[in-house]
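Missing here is one protein chain; the remaining ones are kept as they sit in the complex.
Chain IDs A, B and C follow the sequence of writing; residue 1 opens each chain.
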Amino acid sequence: MSEFLQALDIIRPYVAGAVLILGAVIVFLGASGVLRLPDFYSRLHAAGVTDTLGTLLVLLGLILFSGFTLLSAKLALVGMFLLLTSPTATHAVANAAHKSGLKPLLGTWRSQPPKDEPGNNT
Amino acid sequence: MNVSNESRIGVFMGYALSLTTAMAVLWLVLSGHYDSTLLLGLGAGSAVFASFMAWRLHILDVETSPYHRLWRFVLYWPWLLMEVIKTNITVIRTILSPDMVLTPRMVRVKTLPDTDMGRALFANSITLTPGTVSVDLDSDEIIVHALLKEMTDKAGFADMAARSARASGEKPADKAGGMK
Amino acid sequence: MIFTAALLLMAGMTLMLVRLLRGPELYDRVLAVNSFGTKTVLFLCVFAFLIGRPDAVDIALLYALMNFIATIAILKFFRYRTLDIALSKMQRRGDHT
Partner (left out) sequence: MSTDFLTPLDAFTIIDLVFMTMLVVVGIAIVRLKDLFAVVMLSGVYSLVAAAWFVSLDAVDVAFTEAAVGAGISTVLMLGAMLLTAREAAPTKPIRHWVALLVVCATGAALLYATVDMPSFGDPLSAPNAYVGLEYLKRTGADTGVPNVVSAVLASYRGYDTFGETTVILTAGLGVILILGMGSPLRKKKKPAPAKTKTNTNKDEIIGAHHVVLRVVSKMMIPIIIIYAAYVQFHGDFGPGGGFQAGLIIASAIILYALIFGVEAAKEAVPPSLVRLGAALGVLIYGGVGVINLLLGGKFLEYNVLNPTHPAHGQELGIMFVEIGVLVTVASVMLIIFYGFTSRQPDISDKDW
């Protein structure tokens, strides 16, 4: 049993690093989505990727790094507050846009097949 | 609401107590200095001060102090986490696909939890799952913007509404007196 | 590894900056600032490990707590052209559910 725990402790930094990198990659993908997507409302969803899964994975990775410490508890608090406030902020922005009459793109939208330069479609 | 004055004070004290306790716990997590009596005392004082401010600002009620219902939320959270992961994968796949096809929709969701707490939780859950963003919350509907039309599944929203209603402490028979 | 993560987050911040400068709607800018804030919070957390100063997590916590205040102010500014009206009715004591 203790050997198993020891083994766990040895692989823990690697797992933590992998989770951290995955999270950071997802944050980056979300950011590139914010550049790539066609209109304001669809960009909200890409930003949401950063706000949710990206945040969770980055913080989880850091928590795995530091182990069972007070720092982990603080990181968990950061995550909790972010998950509480960021959808609220997103809702506020979306609401402001909607109320002021910004029309969403509806129907079907395709990115131009020949060219996918990120962000040239606005 | 027809609550007798005494029980109202009792409920009120309950909120104050649960808020103060939660704030004290938060202080302990933040502080990390458990050997200094001065700091512990200051922490207790600060927790009381936070509750006092809540009272002073007239916000000392269940929405400010939902901490005695936290365990319900703990039950809700794993389910929401799974949803978040699932929808995230869908959205990331959409963003990454070289020829992106979006089918954005604005839909009205009519099934809502009864209390404001539940509605706020529901609306935030919708926003937390990428692909859907709650744009406007009305007294009888939520307007949701969805990135793909597969995400506007009525049953899915109804399920989430029921779950967030339960997580915010709503009993099926409890007709809450929130704003209508 | 931590350093790579920090660089990725910085790349994400840069992309947000591009969106912020490009607009085109003001809402896009608000969205970009918001997302930039989230990324900064994450970056500060990662950076706390990189330099071995857990204090940086306190700053991240501060941003996580307070960044949405600005967004609410922006919402009020947009919709009502004023900051002093109420967005929500005060629920007096006794309205407990």
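To be clear about the criterion, a contact is a pair of C-beta atoms (placed from the backbone, for glycine too) under 8 Å apart; a residue touches a chain by one contact, two chains touch by 3 or more.
This is a predicted model, so every value here is computed, not measured.
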Within the entire complex, the undisplayed chain is in contact with A, B, C
Of B:A54, B:V84 or B:L147, which one is in contact with the hidden chain? B:A54
Contacts of chain A with the absent chain, listed as residue ranges: 81, 84-85, 88, 91-92, 95, 99
In the full complex, chain B touches the hidden chain through residues 19, 23, 26-27, 30-31, 33, 39, 42-43, 46-47, 49-51, 53-54, 56-59, 61, 63-66, 116-117, 119-121, 123-124, 134, 136-139, 179-180
The missing chain sits against chain C at residues 3, 6-7, 10, 13-14, 17, 20-21, 23, 26, 29-30, 32-33, 36-37, 40, 43-44, 47-48, 50-51, 53, 55-56, 58-59, 61-63, 65-70, 72-77, 79-90
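Everything that follows uses one rule, which is that only the chains that are shown with their structure count from here on.
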List the centre-to-centre spacing of chain A and chain C in whole Å, with centres computed as mean CA coordinates. 13
Chain B to chain C: how many Å between their CA centres? 19
Residues of chain C that touch at least two other chains are 61
Which chain B residues sit where two or more other chains touch them? 30
Chain A touches which residues of chain C in the complex? 1-2, 4-6, 8-9, 11-13, 15-16, 18-19, 22, 24-25, 27-28, 30-32, 34-35, 38-39, 41-42, 45-46, 48-49, 54, 57-58, 60-61, 64-65, 67-68, 71-72, 74-75, 78-79
Residue numbers on chain A that touch chain B, as the complex places them: 26, 29-30, 32-33, 36-39, 41-42, 44-46, 48-49, 51-53, 56, 70, 73-74, 77, 83-84, 87-88, 90-91, 94-95, 97-99, 104-111, 113, 116
Please give the residue numbers of chain A that touch chain C in the complex, ascending. 17, 20-21, 23-25, 27-28, 30-32, 34-35, 40, 43-44, 47, 50-51, 54-55, 58-59, 61-62, 65-66, 71, 74-75, 77-78, 81-82, 85-86, 88-90, 92-93, 95-97, 99-100, 102, 119, 122
